[in-house]
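A single protein chain has been removed from this complex, and every other one stays in its place.
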Amino acid sequence: MESEAIEIRGHIIDSLILPRVLDEIVEAGADYRMARFEVGKSHDDPSFARIEITAERDVLDRLLGRLADLGAELPDAGDARLVAADRDGVFPDGFYSTTNLPTQVRVGGEWIWVDNPEMDCGIAVSDARARTVPMIEIRTGDAVVCGYEGVKVHPLERPRAGSGQTFSFMSSEVSSEKPQGLMVRRIAETMRSVKDEGKKILWVLGPAVVHTGSADAFCALIRAGWVDVVFAGNAIATHDSEAAIFGTSLGVSLDQGIPTEHGHEHHIRAINALRRAGSFEEAVATGLLTNGVMYHLVTHGVDYVLGGSVRDDGPMPGVITDVLETQREMRKRVPGLGMAVMVSTMLHSIATGNILPASVPIVCVDINPAAVTKLVDRGSIQSVGMVTDVGLFLRQLADSLEAS
Amino acid sequence: MESEAIEIRGHIIDSLILPRVLDEIVEAGADYRMARFEVGKSHDDPSFARIEITAERDVLDRLLGRLADLGAELPDAGDARLVAADRDGVFPDGFYSTTNLPTQVRVGGEWIWVDNPEMDCGIAVSDARARTVPMIEIRTGDAVVCGYEGVKVHPLERPRAGSGQTFSFMSSEVSSEKPQGLMVRRIAETMRSVKDEGKKILWVLGPAVVHTGSADAFCALIRAGWVDVVFAGNAIATHDSEAAIFGTSLGVSLDQGIPTEHGHEHHIRAINALRRAGSFEEAVATGLLTNGVMYHLVTHGVDYVLGGSVRDDGPMPGVITDVLETQREMRKRVPGLGMAVMVSTMLHSIATGNILPASVPIVCVDINPAAVTKLVDRGSIQSVGMVTDVGLFLRQLADSLEAS
Amino acid sequence: MESEAIEIRGHIIDSLILPRVLDEIVEAGADYRMARFEVGKSHDDPSFARIEITAERDVLDRLLGRLADLGAELPDAGDARLVAADRDGVFPDGFYSTTNLPTQVRVGGEWIWVDNPEMDCGIAVSDARARTVPMIEIRTGDAVVCGYEGVKVHPLERPRAGSGQTFSFMSSEVSSEKPQGLMVRRIAETMRSVKDEGKKILWVLGPAVVHTGSADAFCALIRAGWVDVVFAGNAIATHDSEAAIFGTSLGVSLDQGIPTEHGHEHHIRAINALRRAGSFEEAVATGLLTNGVMYHLVTHGVDYVLGGSVRDDGPMPGVITDVLETQREMRKRVPGLGMAVMVSTMLHSIATGNILPASVPIVCVDINPAAVTKLVDRGSIQSVGMVTDVGLFLRQLADSLEAS
Partner (left out) sequence: MESEAIEIRGHIIDSLILPRVLDEIVEAGADYRMARFEVGKSHDDPSFARIEITAERDVLDRLLGRLADLGAELPDAGDARLVAADRDGVFPDGFYSTTNLPTQVRVGGEWIWVDNPEMDCGIAVSDARARTVPMIEIRTGDAVVCGYEGVKVHPLERPRAGSGQTFSFMSSEVSSEKPQGLMVRRIAETMRSVKDEGKKILWVLGPAVVHTGSADAFCALIRAGWVDVVFAGNAIATHDSEAAIFGTSLGVSLDQGIPTEHGHEHHIRAINALRRAGSFEEAVATGLLTNGVMYHLVTHGVDYVLGGSVRDDGPMPGVITDVLETQREMRKRVPGLGMAVMVSTMLHSIATGNILPASVPIVCVDINPAAVTKLVDRGSIQSVGMVTDVGLFLRQLADSLEAS
């Protein structure tokens, strides 16, 4: 049995950090002693705890790593241990697996920040810089952090009521039985403040935006400048083009709501027409597309990534068919993001959630509560799920932002 | 083995009546011969078929009953067989169990229409009149139709495209991936035509109307005259009163979207306050209620039935605690209805669906596709399900009807 | 501005009681000072905190009530304030609204336990005894506790891992993506220990038990003694009788899985047959029912309550049509319960959840995650939700309990 002391400080009681730390210790079967404990006298004062933990060495090591993830400092931590990768695309055994929280590693006695927090990656160190690296991108010889020592994770503090955190009210339970009109207004406010800070808004879109006849509302948001980056798949590009060329989505007339003759062929004919054009840019230039989401992305210079999937027809021109290449293109767009709005797509939303740092708030909107729950559970403390109709949501949001 | 001949006429091919008839015959293991078959030469002409069916007597009898339900005429049908009920609340054995379709019975050689078509009832005949009677209401000595002979059911014909049936486009699959804005406009059109015909619009409401913060939109519909009758439960009366008195629903502030202090007690305090007032009418008179759904029902003279359920707190004054009494009060409001809109309640919607004739179109709106499917499956051929956000739906509907 | 001191003790850090208390204070806009704070040195030691709170008098009063609900002691609490009800069925203004947690009230300087904890009730005191009273049952002159003073609520402590709490592992997220086989075995273990303690198991049943063809498995559980009390509605009694008499459920053959001729009439004919028999007991005696759930309830002397609802056909004999009367009958069965298993019914499960004390663990099983979430959220800390197929669940449970 060995002992180690950890220290935690900050709003550790009402941010639930202390209870979680004690919980981990107890769950691990370790003993602890509160060596020192100072509670903030008023609610703005930080608190401080020094806890001595006793357990078998291996239990202790795993436990310390877990506590570091919760923000505990190991008082006598040394430098992070670096091990050179011995082959491409494979981490050394015992690599430190990242969270999506702000993280520091100690290198040469200095705590340096890790660039681009992203979960389930490794940390590579070179030239006194640390960066997250996806497994597939690691190269033989890269110095990779191993073990939990010399790594410090900074949990996001829970937003306080009244602290101007417009999202705090929503961050609880995912339910359709909420005042949706109010939520839309709060999301609009958050979008305004993100843009005021000069940051970008990312939209992740599924084809229901087109099927529900709400592409118009989304186009209004593009025109009014609320869309900086779009991640989507082949399906929305397809049905949006189908709508632009044939006036249908999945063969259903968007004006009449009824299936049209041969409508089930429209999407495949739209793909063929776009492949013939060669690109969405060319299709706009030649007048094949004169409205819709893709037309607006092109004409308003919105940066977009179309990622392919195995269920795709076609695919449309510009769709990236290699999923690793799609991930690379998505990662390039993360810096500068201030917010992500995910609408009616599980696949691309999860993919995006995987690469976003916890500091980027997520709004996830879907009529399927299971989809929303799944996404919000993965997300940051600032994530908000909204179970609602996508079409009516986009319309109300456009109204709230006076975009329409 | 015996044989009987049946005749069917009308748009029996494209209304799928003929295929269904043949289907039933084959499924029953009977043989058939097309004795005569005349197809309408153009699509407005009715068709005619005379089919001879051969099977064992008991199979034949059951089959004929089933075919009568599909609209087939038994050419040599005699009068309906009447049997006197031998005790209160119990039908004679072999009673004819009704559909919700227009039905005739033959009495004294005359085909007379049955009043108030309602499914799962019996038919009582007296003074040359026939009416549906729920089992619980039958009285000893009532003459009840037994067997299938002398009963003729008139299936509703499937609406034709372009025939002014605004609903036809929607009557297919229940899905959230539909152009919802368009559907809202169609529902608004249907409501207009129902009122133009001088008929009433029934609303069946669940408490999500209040939780989602959309009571305002519904109140606008009341003020503009689009609400004639309301069926609801204790819950909406409770949370609407909670909202009116405390500004919360289930303790969540409708302005701020956050739980309020002691908010979980608000609904029970609202019930207590209303019970003290004695009635909703009195609560409006004394100024306890000055807004909300119940306030508007009272001040605009909307006819409402509040039916209790076993999960109720309180209950609120005016809530009928005996479920049979509630059914009686609901049945009284059926004549004159031109449409029913069911919003976010399984319990009361199913109860309403049980008593409505098939000729009253139903619009069922819920964010849960299972709820919509269940209700639309029970409903008439003119029923429409819409999987969407209730709050945003009501708001858009009010806009479409220029009620807000 | 005034100040009051509160004290909390126990496992207040890792049971999250302290953070919640501080949270409430901060949310209320009050100031606080940690007057004394002693953390348990090891994880079995209780901790202690004395907190001085400062706020406006009215804020302070509301806050103290809320903190009392969390288990805080107001050091200088006086007796509970008793006010006589001034009319039947209405509480005095300012009545204390109960939780479902163990609760004490101070009467004549003594802390006495409140009988039958039940949420959303009042507390009536007479003859040095305190009991919860539903609003509808209060009578003029009853002495009712008002305000929060002199009331102490005892939160259930969070179960610890390894403490023999077989349920602790499951009490987190509701999801279908869990090792269901394992959950079934844990539920079986819990049922065994409940019976070992001499307590009763309550089942709350919806008709899906019959529709899914799993009545057999449930009957095996009855025969093996795992069913003490059943709460259900008209629907299961109807479809179970339909299955017993006609071999169908909702007209679908349970042997063949296909709709049967005239099958849609079977349920109403089954109701008529039972009404003619007069009671389920009589139907068993005369041989009308020779198998199924109702047959087993009758022949094994299981205590059951059938509560009516507005959507009922019939109703079946024995179904209580007044919902308040149903609640009374259900409440009578609460004492002695050790566990409640709720299967595929929202209506009766919520009604049951409303009247159960938090100390009775609930297992809620439904294939609809929304239903499970709704029920588990209302339930005690020991509640478990399981999103799974009801039929396959009952079969596996019967296997686990060697009932089949």
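Labels A, B and C are assigned to the chains in the order they are written; within every chain, residues are numbered from 1.
Everything below uses one rule, namely that a contact is a pair of C-beta atoms (placed from the backbone, for glycine too) under 8 Å apart; a residue touches a chain by one contact, two chains touch by 3 or more.
All of these numbers come straight from a predicted model, not from anything done at the bench.
Among C:136, C:204 or C:387, only C:387 touches the chain left out of the display. Within the full complex, the residue among A:9, A:33, A:50 or A:66 touching the omitted chain is A:66. The missing chain, though absent from the display, is touched by one residue of C:34, C:51 or C:208; that residue is C:208. Within the set A:2, A:27, A:45 or A:110, the residue that contacts the chain not displayed is A:27.
Annotation for subunit C: contacts to the undisplayed chain at residues 161, 168-170, 176-183, 186, 208, 211-214, 249-250, 252, 254-258, 367-368, 387-393, 395-396.
Although one chain is not displayed, its contacts with subunit B can still be listed: residues 13-16, 18-19, 22-23, 25-27, 31-34, 37, 39-43, 160-161, 173, 369-370, 377.
In the full complex, subunit A makes contact with the omitted chain through residues 24, 27-28, 62-63, 65-66, 87, 89-91, 93, 95, 97, 120, 135-136, 261-262, 265, 267-269, 271-272, 275-276, 307-315, 321-324, 326-327, 330, 346-348, 350-351, 354, 368, 370.
What we mean here is this: only the chains that are shown with their structure count from here on.
In the contact between subunit A and subunit B, the residue numbers used by both copies make up over half of all numbers at that interface. With centres taken as mean C-alpha coordinates, the chain found closest to the middle of all protein C-alpha atoms is C.
Look at where the CA atoms of subunit B average out and do the same for subunit C: the two points lie 33 Å apart. Residue numbers of subunit A whose C-beta contacts span two or more other chains: 161.
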